[in-house]
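For this depiction, one protein chain was excluded, whereas all remaining protein chains were kept in their positions.
We just call them A, B and C in the order they show up, numbering each chain from 1.
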Amino acid sequence: MHRIVEIEDRVLETPSTVTWRFPYAEPCAPGQFVMVWIPGDDELPMSLSYTDGPSKGVTIKAMGSTTRHVQSLPTGTRIGIRGPYGNRFDLTPRRILVVGGGSGTAVLAPGAEQALRSGAQVTCALGATTELELLFAKRLTAAGARVEVSTDDGTAGTPGFVTAVADRLLAEGSFDAVWTCGPEVMMRKVAESARSRGIIGYGSVERHMKCALGMCDACSLGPYHVCVDGPVFRTETLLSLEEFGRTKRDPSGRRVPL
Amino acid sequence: MHRIVEIEDRVLETPSTVTWRFPYAEPCAPGQFVMVWIPGDDELPMSLSYTDGPSKGVTIKAMGSTTRHVQSLPTGTRIGIRGPYGNRFDLTPRRILVVGGGSGTAVLAPGAEQALRSGAQVTCALGATTELELLFAKRLTAAGARVEVSTDDGTAGTPGFVTAVADRLLAEGSFDAVWTCGPEVMMRKVAESARSRGIIGYGSVERHMKCALGMCDACSLGPYHVCVDGPVFRTETLLSLEEFGRTKRDPSGRRVPL
Amino acid sequence: MPDLSVELAGIPLRNPLLLASGIWGESGRSLIGAWDAGAGGVVTKSIGSRPRPGYPNPTVEEFDSWGMLNAMGLPNPGIAEYPREIRAARDHGVLVIGSIFGGTAEEFARLAREMATTGVIALELNLSCPHAEGFGTEIGSDPKDVEEVVRAVVREVKVPVIAKITPNAADPAELAVAAERAGAKGISAINTVRGLAIDTTLARPVLAHGIGGLSGPAIKSVGLAAVWQIYRRVQIPIVGVGGISSGEDVLEYVMAGARAVEIGTAVAREGVRVFGRIAQELDRVLSERGTDRLGSLVGAAHRGFEIPTADFPP
Partner (left out) sequence: MPDLSVELAGIPLRNPLLLASGIWGESGRSLIGAWDAGAGGVVTKSIGSRPRPGYPNPTVEEFDSWGMLNAMGLPNPGIAEYPREIRAARDHGVLVIGSIFGGTAEEFARLAREMATTGVIALELNLSCPHAEGFGTEIGSDPKDVEEVVRAVVREVKVPVIAKITPNAADPAELAVAAERAGAKGISAINTVRGLAIDTTLARPVLAHGIGGLSGPAIKSVGLAAVWQIYRRVQIPIVGVGGISSGEDVLEYVMAGARAVEIGTAVAREGVRVFGRIAQELDRVLSERGTDRLGSLVGAAHRGFEIPTADFPP
């Protein structure tokens, strides 16, 4: 059942990323996602980048036709929301390393904030192609996290991939858990680093979604359905899946390279 | 939704009347009725003659094909029950005159028992064609009611109609309420007697029933539907209805004389 | 206060909420009850040539708040008896639509002629009862039969004729088109959806008739689909029926293309108070949406809607 809401606030986070805030009373937890219906266009899965209070939020990166087109929608635009769906991050670890690539940081931010509020130590490694595309670095710093950034082009922080920063942080400090979201090749690297150090990892993954109810099989990933068994998986589990980091299914169900 | 139950006990109350007890957990109140399904035959409205405890009961008089045929069904027979439906007797009056004609006493008995248990004074005028057809006289006496009987043929109690006994009792004692059930000509008499003495009266009436949900209109009586607005009505209300005591509707909806 | 009045086949209605056929329609007094409770009009029980007791009980099976089966078997007092009930209602000022059913076009025409003399504002032809051998769906599922019946009736009477269409068909809109072609001034859609319930303890159908018709919220989407498809194919007004129990539901039907609606199963238990409640809710949702006239929303959901292809580029 969709609920129709108005975009009550709109923030351009980066040149290619917008955050929408909207009233939505359902209780939501960090890690969960909603289906966002842009009437007349498409309905898309979006992780919640704000999960507390009466106003929830999603942060949308321009990837294809719909996500590009919606960047410019004004506040007051009516959208449909259903959910929340999926599982959540485990907020019990006390020393957490957050590794976010690009818009992947969206799903990690609310969990990091909640963990910090409950007294956990949170260290963030955030990567982006370029400085302007860095997401939520200020937000997480303000929340009390130690934030390190990297950019592919070196315009901010450590030049290169965020996986290098993550490796360094893992070597330096001691962590109870690693959370990650971003391109799957990146997540695979992070997952392997965590494994090599014996640290529990959690990764949030994306697959094409239609029903979000665990029925249509569009989002299948090995024996799992990302919409109900995920989107958060143990990185151990992800590493055991032949498809992880390699293939996904297109809307017809064909396996295609990632 | 029917619940299928087994007849767990069976008592021949009179040569033409049988009581069935069956397990039925729904809370039921005196005055209410259930739809009793005799699989392969018919489904009929029956007032509850036992409303307390886990075993409810109905008391069935042989009137037509089904009610005749079911007199001999053994215990263990499976029947379907839905309900209870309809409203209930007002149990607050403290001095109650109960006037029952024939099997009409069935719906009055559980209310009389409950009133007695709560300390009310209950006087019963029970009429039947003949001694053997008297219903629940012993049951009501045992419950603590003062019971007077009449028979059309004079085989027991006052010879003649029960309305004469009722009139005498009304003249003798003082009552807060009169409850009645029986042939409508009898109920009309009782209603008029109660009115002339300014006593509140309640009568339980019968009409052809199909849905018992206030939908099909089979049981309409003036502006009312007996299945949801009744079967218990104020006798004042009944007296105001042109149809009361005169006509009913047959299964096709045609008005026919009572 | 938004304006809830609508015009149906030339008849002004104070609101679009009609009592559905077969519900509270056996006695004139009940029709008055529905009207006094706020219905914009009432449809009578479907009346046939002769008194008909209908099937034995059980005739209804309620399995949940969202659905109910019935196989009443078209009980009715017959066309000779019934007009007195209509007259009682008419004398009270009730707008009555007379429903009839028959086995042949001739029988429909004969019934229509008699029904039309009772002061009904329109006739509704029941071409859609899913559980009456020889009537209902059997005659109502072939466009040719529908056309023949409607034509025969239209020839006989001056009052507008509304054809009530079955959902138990490959293409209900095709049936509506046939009715329009034959001169119908309106379409009612839908009647109940063919259904069955079995008692597994007894290993037998619950309803005495076996097959019955599903009604209530369970069929709302089915009725909406029919109204939607019919609206795209005919010009005459549509009366939406099926599973309506709130103001929102009415608005869904109106936006799908209905000009008025009928309410049936929702009358169970709550009684005809349901008309007042739904009118109030409709009032509220229209106010919330800033609409002052319900009529302006008829078919609103079709505007700008295009069916996408399933071959959109992946």
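Keep this in mind: a contact is a pair of C-beta atoms (placed from the backbone, for glycine too) under 8 Å apart; a residue touches a chain by one contact, two chains touch by 3 or more.
The model shown is predicted, which means the values in this text are computed figures rather than measured ones.
K.L.:
Taking the entire complex into account, which one of A:Ala128, A:Leu170 or A:Ala218 touches the absent chain?
P.N.:
For the chain that is not drawn, the touching residue is A:Ala218.
K.L.:
Which listed residue (C:Val94, C:Val193, C:Ile236 or C:Ala279) would be found touching the missing chain in the intact complex?
P.N.:
Looking across C:Val94, C:Val193, C:Ile236 or C:Ala279, the contact with the absent chain belongs to C:Val193.
K.L.:
In the full complex, which bits of chain A touch the chain not displayed? Write them out.
P.N.:
1-2, 4, 35, 37, 39-44, 78, 80, 82, 210-218, 220, 222-223, 225, 228, 249-255
K.L.:
Which parts of chain C are in contact with the chain that was left out?
P.N.:
51-56, 63-64, 66-67, 69, 73-75, 132-133, 137, 141-142, 166-171, 193-198, 200-201, 203-205, 208-212, 214, 217-219, 221-222, 224-226, 228-229, 248, 251-252, 255-256, 285, 289, 297, 300-301, 303-305, 307-314
Basically, only the chains that are shown with their structure count from here on.
K.L.:
What whole-Å value do you get for the distance between chain B and chain C if each is reduced to the mean of its CA atoms?
P.N.:
Roughly 37 Å separates the two chain centres.
K.L.:
Chain A to chain C: how many Å between their CA centres?
P.N.:
50
K.L.:
When you check chain C against every other chain, which residues touch at least two of them?
P.N.:
Answer for chain C, listing residues that touch two or more other chains: there are none.
K.L.:
Tell me, which residues of chain B touch at least two other chains?
P.N.:
none
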